[in-house]
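All protein chains but one are shown in place.
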Amino acid sequence: MTRVQVLYFASLRDAAGIAQEAVDTDAENLAALYEDLRARHGFVLPRERLRVAVDGAFATWGDPPRAETEIAFIPPVSGG
Amino acid sequence: MTRVQVLYFASLRDAAGIAQEAVDTDAENLAALYEDLRARHGFVLPRERLRVAVDGAFATWGDPPRAETEIAFIPPVSGG
Amino acid sequence: MSDEFAFRLADTPIDTAALHAGLRHPAAGACAVFEGWVRDHHQGRGVHGLRYEAYAALAEAEGARIVGRLRAEHGLHAAVCVHRVGDLAIGDLAVWVGVSASHRGAAFDACRAIIDAIKQDVPIWKHERYADGDAGWLHPDEGTGEGRP
Partner (left out) sequence: MSDEFAFRLADTPIDTAALHAGLRHPAAGACAVFEGWVRDHHQGRGVHGLRYEAYAALAEAEGARIVGRLRAEHGLHAAVCVHRVGDLAIGDLAVWVGVSASHRGAAFDACRAIIDAIKQDVPIWKHERYADGDAGWLHPDEGTGEGRP
């Protein structure tokens, strides 16, 4: 198992009820990690509408979760 | 003869040495009036590069000079 | 804001804060502003300063017509343009255009269309003084050929 910190924003945070959590995961990549968390928290947004970031930089869904990193799932943005 | 007031701006004023003059003209239209004044003052700008205005509104070169009107020859503009 | 105030000539520095405040509207989500500044160069020559001269009666009528037309075409909430006349130094504000609209596309398009039309059609002329001691009126080559476009 790999321990990561997961950040939630906007509607994902509202659905999860938390802004951040430590997760122990054996998901093979970030896509699988999102699907696990989506099932756990009941996220409505499909992965295809999100981006993913690791340690404050955009990453790709095929990357494996690395220990002690900070992972953020980025819903469609609406600034400006 | 028709008496009109003629206004000069920018390089036309510099060439004429005056900003305004009363002109008695028998030119059949504003184009002919400009050619007369161009010859008198040595204006470099050909009529094709100018517009003409009468009493503060753009006019057309074929209009006849009307008595007591204010006629302005408008060199290419460079505001902004 | 009525169209009578949509365009003005100013022989003193432009109060941009007051103009900007006049653009406010609760339905406006976008504001675009263009400022023309006196720059220190023109077509490769150093510029020390300049003077703007206008045919005031026609400039104000034509400017108001332009701003009013583009305000209507783009569905703006407000639009205003003020142009300086007289002597200006490097860095001085020469022209200010401000618009507000519901959305940014209209704001950008209208702001740009206004300054383009002002530069094309409003009888204002620039006299530049160059670093080499020369000076002269700018009469760009894009003349329209006929009395009225």
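Chains: A, B and C, in written order; residue numbering restarts at 1 for each.
Following the convention adopted for this analysis, a residue touches a chain if its C-beta (ideal position, glycine included) is under 8 Å from a C-beta of that chain, and two chains touch if they have at least 3 such contacts.
Computed from a predicted model, the values in this text were never measured in an experiment.
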Visible chains that the absent chain touches, using the contact criterion stated earlier: A, C
Contact partner of the left-out chain, one of C:10, C:33 or C:135: C:33
Missing-chain contacts mapped onto chain C: 24, 26-41, 90-91, 100, 102, 104, 107-108, 111-112, 115
Chain A, residues in touch with the chain not shown (by the definition above): 7, 9-11, 14, 30, 45, 48-53, 56-61, 72, 74-80
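In the analysis below, only the chains that are shown with their structure count from here on.
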Inter-chain centre distance, chain A versus chain C - centres from mean C-alpha coordinates, in Å: 50
Length of the line joining the C-alpha centres of chain B and chain C, rounded to whole Å: 25
Between chain B and chain A, distance of the C-alpha-averaged centres to the nearest whole Å: 73
Touching two or more other chains - residue numbers and ranges from chain B: none
